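For this depiction, one protein chain was excluded, whereas all remaining protein chains were kept in their positions.
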Amino acid sequence: MQKIIKIITISISTAIIFVFYLSLNKDNNYNTESQIGKKLNFDKIESIDEDKYLYIKELKGKNFVLINFWASWCGPCRSEHPMLMKLKSEKKLKLIGINFKDKKSNAKIFLKELGNPYYFIGKDEVGKLSINFGVYGIPESILVDEQLTILQKFIGPLDNQDLDDILKKINKV
Amino acid sequence: MKLKILIIIFIFKLSILKSAENIVEPNHIHKNLRCLVCQGQSISDSNSDFAQTVKLVVKDLIEQGKSEEEIYSFMAEKYGDWIVYKPQLNKENFLLWFLPYFILSFGGFIIFRLLKKKTQKT
Partner (left out) sequence: MLSNLGNFLLFLNILLSFTVIYFSLASLKSAEKIIFRKIYNISLAQSTIVLVCFFTLIAAYITSDFSLINVYQNSHSTKPTFYKISGTWGNHEGSLLLWVIILTIFSFLFLIINKNHSKNYRLYTLIVQNILILGFLFFILINSNPFLSISPVPKEGLGLNPILQDPALAIHPPLLYLGFVGSSIYFSAAIASLLTNYSERAFAKSIKNWILVSWIFQTLGITVGSIWAYYELGWGGFWFWDPVENASLLPWFAMTALFHSVVVLEKRNLLYFWVIILCLITFTLSVTGTFLVRSGILNSVHTFASDPSRGLYILAFLSIMIFSSIFLLFKKYYNKDYIINSNSKETFVLINNWFMMFYLLTVLIGTLYPIFTDAITNNKISVGPPFYNAVIIPVVIVFLIFMAVGPNTKWIKNRFVDIKKYILIFISALIINFLIGYFFKSLTILTNLIIISSLFLIISSTFDLIKSITEDRIDFARIVSHLSFGFLIFFIGLNHNFSIEKDFNMKVGETKNFDNYKIEFKKLELKNFKNYKSIVGDLKISDNKFGEERTLNPEIRIYDSPKTLTYEAAIKTNLIKDYYLTMSNIDRSEYYNIKFQKKPLMLWIWISVFALTFGGFLRIFKNAKNN
């Protein structure tokens, strides 16, 4: 009996210490995995220009899509913009911009100044749409394949590494 | 006599009990959602952009007639289980919910055994 208890105690302690050891080497960043592999789920997105909508049917089966949440008041968005401009010329990729908690006039000025990489610009005045896409804060981008399955999420501004990732993924097929 | 008083009190109690439960309070839900961009704060406690937006969405969902549990699973679907402070009872979290009660009964069992031993001897 005593021996059994001893073995149990030692194995529980070992297990706990081992798990502690494993977690030491884990990073504590945001977990985006719950979204990956899921289908994009929305009917339509309202355009920044009145009375225009993007329907989900329009996207299906054609191209990869990168949905980018941005705003003119957001500094990091400004710094990632050149990356988006580089992606603009990619034939297999459509860029959807979603203007987040922003004023239309400011958004237009922003794009005029830095160029417009988007195929479509949606609006998200109060931010509710962003929750639907599981967005933490802007800038944030979601890469989706032709079947509208989410491949990857990029939290924070895109950098050269992310750009390579995106290009690799869309040119693999 | 005492029993009668007890019963009367209990009946009284039951009637006022009913009114207090079962209203979906937005703030109650905010308290049970983690503000993901903050350090260990709930949505209710935070005033970040993210928390503000989540509050709006929760309000919408309540107006759509969603129940508390439905709202939690909606948020968990979008952001992962990390966002809800109350872990759902499923296969993975089974041990979390089960172990405390197991420990409670096991402790009770040990004490019972200790006392039993003595009664057999005397």
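Going in written order, the chains are labelled A and B, and every chain counts its residues from 1.
Note that in this section a residue touches a chain if its C-beta (ideal position, glycine included) is under 8 Å from a C-beta of that chain, and two chains touch if they have at least 3 such contacts.
What you see is a predicted model, and the numbers here were worked out from it, not measured in a lab.
Asker: Out of all the chains shown, which come into contact with the hidden one?
Answerer: Output: missing chain touches A, B.
Asker: Given the full complex, what residues of chain B touch the hidden partner chain?
Answerer: 2, 5-6, 9, 12-13, 16-17, 19-21, 27, 31-32, 34, 39-42, 44-45, 47, 49, 52, 80-87, 92-93, 95-97, 99-101, 103-104, 107-108, 110-111, 114-115, 117-119, 121
Asker: Given the full complex, what residues of chain A touch the hidden partner chain?
Answerer: So the residues of chain A touching the unseen chain are 2, 6, 9-10, 13, 16-17, 19-26, 28, 31, 33, 73, 101.
Everything below uses one rule, namely that only the chains that are shown with their structure count from here on.
Asker: Between chain A and chain B, what distance separates the C-alpha centroids? Give it in angstrom.
Answerer: 32
Asker: Mind pulling up the chain A residues that touch chain B in the complex?
Answerer: Contact set of chain A toward chain B: 30-31, 33-35, 101, 126-128, 130-134, 136-137.
Asker: Quick check: in the complex, which residue numbers of chain B touch chain A?
Answerer: 36-37, 49-50, 52-54, 56-57, 60, 76-82
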